[in-house]
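Right after this comes chain A.
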Amino acid sequence: MLKINQINVYYGASIHALKEISLEVKQGEIVTMIGANGAGKTSILKSISGLLVPKSGTITFESQNITGIPAKDIVKKGICHVPEGRRIFANMTVLENLELGAFLDSDKAAVKQRMKTVFERFPRLFERKNQSSGTLSGGEQQMLAMGRALMGKPRLLLLDEPSMGLAPILVQEIFNIIKEINDQGTTVLVVEQNAHQALSIAHRAYVLETGRIVLSGTADEVASSEDVKKAYLGG
Partner candidate 1 sequence: MEIFIQQLINGIALGSIYALIALGYTMVYGIIKLINFAHGDIYMVGAFVAFFMISIFDMPFSIALLVAMAACALLGMIIERVAYKPLRNQDRLTALITAIGVSFFLEYTMIYLVKPDPRAFPASFQLHNFHIGNIVISSKDLIIFAISLGLMLLLTYVVNRTKTGKSMRAVSYDSEAAQLMGIDVNKTISATFALGSALAAAAGVLVGMYYGQIEPLMGIMPGLKAFIAAVIGGIGIIPGAAFGGLILGVTESLVSGAGYSMLRDAVAFIILIIILIVKPTGLMGKNVKEKV
Partner candidate 2 sequence: MNNKKQGNSFLKRNALSLIVAVILVAVYLGLHFWIAGFEIGGTRYKLNNYYTLNLYLMGMNIILAVSLNLVCGITGQLALGHAGFMAVGAYLSAILTVKFGMPFIVAILAAGLAAAIMGFLIGLPTLRLKGDYLAIATLGMAEIIRVLLINIDYVGGASGFSPIPKLTNWTWIFVATVGTVLFAKNFINSTYGRACISIREDEIAAETMGINSTRYKTLAFCLGAFFAGVAGALYAHNFYIIQPNVFNFFKSFEYLVMVVLGGLGSITGSILAASGLTIVNVGLQKVPEVRMILYSIVLIAVMLFRPGGIMGRKELSFSSFKSKKERGKERGTSGN
Partner candidate 3 sequence: GCGGQEPTGNEGENPANGAGEPVKVGLNFELSGDVATYGGNGVKGIEMAAKEINAKGGVLGGRQIELVKVDNKSDAAEVTNVQTRLLTVENVAATIGPATSTNSLAAIPVAMENEIPLLTPSATADKVTVDEATGKAKEYAFRLCFYDSLQGNIGANFIYNNLGLKKAAVYIDTNSDYSKAIGSVFKKDFTALGGEIIAEENYVKTDQDYKATLTRIKNAKPEVIYLPGYYNNVGLIVKQAREMGITVPFVGADGYDSPDLVKLGGAKNLNNVFFTNHYSSQDTDPKVRAFVEAFKAEYGDVPDAFAAMGYDAMYLMADAINRAGSDDPIAIKDALAATKDFPAVTGTLTMDDKHNPIKSVVILELVDGVPTFKDKIDPIQP
């Protein structure tokens, strides 16, 4: 479904953030990327969703070359990105944020229906639907960001550290939701610090270090690697 072929990404002239990265996500999979801070996980997601333009290499989605296409057009192709740090529209209400998630969809009835499912999944959002979303707590904002992405009816969902700053009970819930979304047919590429949880739901995994992929394989293979155990699984 998604194929990344040897991309290189720079910030400015000197910072070489991604070095010859190649990876693949197949239809229906949950793929996770783990790696220390600054390894380049966010940069990969941004390259896919068009917020960053690779200097070389190609990205193909459903056998279409999408390298260098602006972000707004990539959304149209069915890729939704839940960015790091949530990035909700802080001065808009929860409701308005969700509406914007379906910006490109002009079928009002369908949007309404999806809104209902999102509220069922996140009852807390329903309670606060008219609150200015900038004043939500961190966890509430994360739910909103996920909900907003779901409003876009994605075929490929990119999640950047969805569990960051969440309560344990919510972390679990978020991962359950990811699994559910996946079960309903959405392919997911998720970046996580919480390697334990991520590996427990993923089919396959990639491990990143300083801009390079150092390990890849099925989730179980990766989880049983000694290095990974030590660095990311707490022993």
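Picked so that all candidates are chains of the complex that A comes from, given by their letters.
Criterion: contacts are C-beta pairs under 8 Å (C-beta built on N, C-alpha and C of every residue); 3 or more make two chains touch, one makes a residue touch a chain; residues count from 1.
This structure is a prediction, so every number in the text was calculated from the model and none was measured.
Q: So which of these touches chain A in the complex, 1, 2 or 3?
A: It is candidate 1 that touches chain A.
Q: Give the list of chain A residues in touch with candidate 1 in this complex.
A: It comes out as residues 49-51, 70-73, 75-76, 80-81, 83, 87-92, 96, 99-101, 103-104, 132, 134-135, 148, 152.
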